[in-house]
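Below are the structure tokens for one structure; questions will follow.
A single protein chain has been omitted; all remaining protein chains appear in their positions.
The chains carry the letters A, B and C, assigned in the order they are written, with residues numbered from 1 in each.
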Amino acid sequence: MFRLSEIAIDTAALRAQLARADAGACVTFEGWVRDRNGGKAVRGLAYQSYAELAEREGRRIVEEARERFAIAAALCVHRVGELAVGELAVWVGVSAGHRDAAFAACRYIIDEVKRRVPIWKNERYADGASGWLHPDDTPVA
Amino acid sequence: MFRLSEIAIDTAALRAQLARADAGACVTFEGWVRDRNGGKAVRGLAYQSYAELAEREGRRIVEEARERFAIAAALCVHRVGELAVGELAVWVGVSAGHRDAAFAACRYIIDEVKRRVPIWKNERYADGASGWLHPDDTPVA
Amino acid sequence: MNYRLLYFASLRDAAGVAEERVQSAARDPRALYAEQAARHGFAFAPARLRVAVNGAFTGWDHALADGDEVAFLPPVSGG
Partner (left out) sequence: MNYRLLYFASLRDAAGVAEERVQSAARDPRALYAEQAARHGFAFAPARLRVAVNGAFTGWDHALADGDEVAFLPPVSGG
């Protein structure tokens, strides 16, 4: 499952959805809004998305993870809209029989989400400026 | 920080301890009690530990992770005593500036804990038998 | 032909709108983007962008149909 969320992500509820009696491992990834980027103080950020395509591509990525790795369940939720420093921007959770698959699938999902899902980050800086970011977190020229 | 716990692990409280304004990534690992092992139905298990040495070795492992990887904070808590199927047996959480270090350090900690920390698992089976396990989850001969 | 164009991130800022309806003689996304880039002053070369038609990724030579929804997608930065 992949979805976008305009409100704070309830990680406890998501984690509960991963429980399986035959799962011995659970790996989660959280992306948090940092207070700086490239030496500039960050006040917050906004995520814009192409929602229809983002949810389609995100579901495809989670499905790929289920095909590639021996996992029990996988979920990913990505925030959109305005976020403050310290807020949770993206959550990935994977349960599996064993930890190899759980780690590999969790890493796969966040890497592919960052690479492929049409979501764009606009950072607001302490000096009043703001700007769209490239995938490597450098500003758009 | 590493510690043993005789009561259920409060993951939300632990995760809150990982928050840092300059951390953009958080990876957690949870080990859950599975309902089977090697084809046998598991009813539950008990962890025995050499507490003094386990906490010393666990703290050393977390410290090693802090030296090897560019992380912000790392915590690990391992249950001891009786656990039921589905219960959380071990929790590892790592926050870092970026996800590479968070994934690598989290994996390092759980691998080393399983390899080095003097904790032993005794599984109780549905057929009434029980037994101590080897590191690879096969029974002691 | 009539198209519905969607803009995101810096392309949206440059176009000044999130979406617009245009009439165009372009028959594929490549020609359509060249036209809109000239009109709005888009800075991205097509090689930096991906294109989606009707909510699915596709190629720059995709044959467009009347009424298609077309989006030119800047490099993403989610996560």
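Assume a residue touches a chain if its C-beta (ideal position, glycine included) is under 8 Å from a C-beta of that chain, and two chains touch if they have at least 3 such contacts.
This one's a predicted model, so the numbers in the text were calculated from it and none came from an experiment.
Chemist: Could you tell me which of the visible chains the hidden chain touches?
Modeler: When the entire complex is considered, the left-out chain reaches B.
Chemist: Please identify which residue in B:22, B:63, B:82 or B:137 touches the non-displayed chain.
Modeler: Of all options in B:22, B:63, B:82 or B:137, contact with the hidden chain holds for B:137.
Chemist: May I ask you to list the residues on chain B that touch the chain which is not drawn?
Modeler: For chain B, the residues touching the absent chain are 31, 47-50, 52-54, 56-57, 78, 89-90, 110, 113-122, 132-135, 137, 140-141.
Just so it is clear, only the chains that are shown with their structure count from here on.
Chemist: For chain C, which other chain has the most distant CA centre?
Modeler: B
Chemist: Any idea how many Å lie between the Cα centroids of chain B and chain C?
Modeler: Chain centroid spacing, chain B to chain C, equals 49 Å.
Chemist: Hunt down the residues of chain A that sit against at least two other chains at once, touch-wise.
Modeler: Residues 31, 110 of chain A each touch two or more of the other chains.
Chemist: For chain C, give me the residues that contact two or more of the other chains.
Modeler: none
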